[in-house]
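Excluded from the complex is one protein chain; the other protein chains are retained at their positions.
First chain written, first letter: the chains are A and B, and each begins at residue 1.
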Amino acid sequence: MREPVLNVNNLGIRFGGLQALDDFNIHVNNNEIVGLIGPNGAGKTTVFNLLTNVYAPSRGSINIEGVNTMGSRTHGVTKAGMSRTFQNIRLFKNLSVIDNVKIALHNGIRYSFLESVFRLPSYWKQEKKATEKAMELLSRFDLDRHADSIASGLPYGAQRRLEIVRALATDPKILLLDEPAAGMNPSETAELMANIRKIRDDFHVAIILIEHDMSLVMGICERILVLNYGLIIASGTPEQIKNDPAVIEAYLGQQRGE
Amino acid sequence: MTLLSQIINGIQIGSIYALVALGYSMVYGIVKLINFAHGEIIMVGAYCAWYLIARLNMPAWIAVFFAILLCVILGVTIEIVAYKPLRNSARISLLITAIGISLLLQNLAQLLFKADPRMFANLFPGSKPFLGLQLTNATLVTIAVSVVLMAALSLMVSKTKIGKAMRAVSEDKAIAELMGINVNTTISFTFAIGSALAAIAAVLYCCSYSQIEPTMGSMLGLKAFVAAVLGGIGIIPGAVLGGFLIGVFESLTKGFISSNLADAVVFGILIVVLLIKPTGIFGKNRREKV
Partner (left out) sequence: MMNIRFKSTKSRYILNAAAVLALYGVLYAMIENGILNRYAAGLLMTAGYNIILAVSLNLAAGFLGQLPLGHAGFMSVGAYASALFTLGLEMDGAVEFPLALIIGGLVAAVFGVLIGLPALRLSGDYLAIITLGFGEIIRVVILNLSFTGGAFGLQGMKRYSNFTNIFIFAVITLFVISTLIKSRHGRAILAIREDEIAAEASGIPTTYYKTFAFAVSAFFAGVAGGLYAHHLCILDPSTFGFMKSVEILVMVVLGGMGSLIGSVVAAFGLTLLPELLREFAQYRIIVYSLLLVLVMIFKPSGLFGRYDFSLGKTVDDLFIKLRAPNKKGGA
């Protein structure tokens, strides 16, 4: 069943004199994969930052499964069911891989400070559950053998996967992926493409994807939004986008007679 | 009348705070460091001038010249020896180093000159009538010198080549380097200017308050830092305005509330500013890029 999980209306922000994003609308259904593309500086990451309230939007409304998250702090947005990865990988670098995941399980673990200081049975039980959950998530992404390594020591591709695992650990309904294929070679990208579909099917999440790799975007997105100068200039299926003159102009510049 | 005289007192000490605040502000602007040792530069300047005048009987202007020279050398040396190796490490390390340098200088002075205060003879004795008040010459000289120096500094930063280099380096070191600016020289120059202003502030301070001691720099430095934050750190007119405001607030607190609480009031102002507008009066918001 397709039900709307995210409704965003008229979202916008100004940085000083610059209108970085204006009149942004997006409606995402359960289990849908939506692509967000556009030239550099078009405002794609700004969309993610506004959705997760890393920057406070100047106006607009954001609704996650009927819950208004405008004005919630970032952790509140995460709790409401939207989690994300970052373009320039932001792991907890000096902590172990498993701790990176267990941190994101924070709200799924319920014991109080006193229960943990006195190491009551509830502490042991919940910690054990958290460790098992984290290991299970890690093993799905082939990271379980690195569980005790320090995150910054992982190879680049594994760091990207770990960020996705961490985002999934918060039990999201919507997953925001910011250039997951950046820096990957074609075979890694192909693997990632399969992985993204699998994530959607296994975790029943909707995914919004920022990506420059067109084969990836065209290959897995059901719907694509194109941003340029902070405005949506086109939206539709990959086929429609490929042939949209406004999109071609935004990417290649206006064609002039030479 | 007392109100007016308190305000003038405030402007006088405020102009000293402003001179010191400029040093904090420029250094913060360029290397993003609260240079805790800046207060101790003032102390060193004061002791140097005192030693040359009171012990070696040098003429005042030569003593002041050497005090400035010593402070400039000290300031630049501290930067090269202690801060430069840490330019790329965590900010917290740099801050701890600055605290260490500050304590080191303070306690070396304590060892060399003993803890008890020394008397500094006023270089500008006498007074003049002004609006029905008797203003000391020291007050007039302090205000005049500060205003001239601040104007000169603004001109330098906005008009000269080195001033442009300073602004470029504070925006982005890597890009400045690519544009052919010598980043190390520019940073050294900034420390040199800040230290020279501190030395002049030290002499002006001593002319009015006559006592010098090894710990004199820390409170003076902290208040000047508060002034820099109040005006907007890294912004030259901000440091000046902040300096005057802190001076006047402090003076009014001393005059009409309690001199014991003056320090607490200054820190109270800092806390209120940081809560309401952490970037200070003239500050602009900068957000972390995500």
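Basically, a residue touches a chain if its C-beta (ideal position, glycine included) is under 8 Å from a C-beta of that chain, and two chains touch if they have at least 3 such contacts.
Every value quoted in this text rests on a predicted model; they were computed, and no experiment measured them.
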{"item": "Options A:104, A:143 or A:192, residue touching the unrepresented chain", "value": "A:104"}
{"item": "Option touching the unshown chain, where A:90, A:198 or A:242 are the choices", "value": "A:90"}
{"item": "Contact with the hidden chain (one of B:25, B:97 or B:251)", "value": "B:97"}
{"item": "Hidden partner chain, residues of subunit A it touches", "value": "52, 54, 73-75, 78-79, 83-84, 86, 90-95, 99, 102-107, 109, 111, 113, 116-117, 119, 123, 127-128, 130-131, 135, 166-167, 169-170"}
{"item": "Touching residues on subunit B - with respect to the absent chain", "value": "32-34, 82, 85-86, 89-97, 99-104, 107-108, 111, 218, 222, 225-226, 229, 258, 260-261, 263-264, 267-268, 270-271, 274-275, 278, 288, 290"}
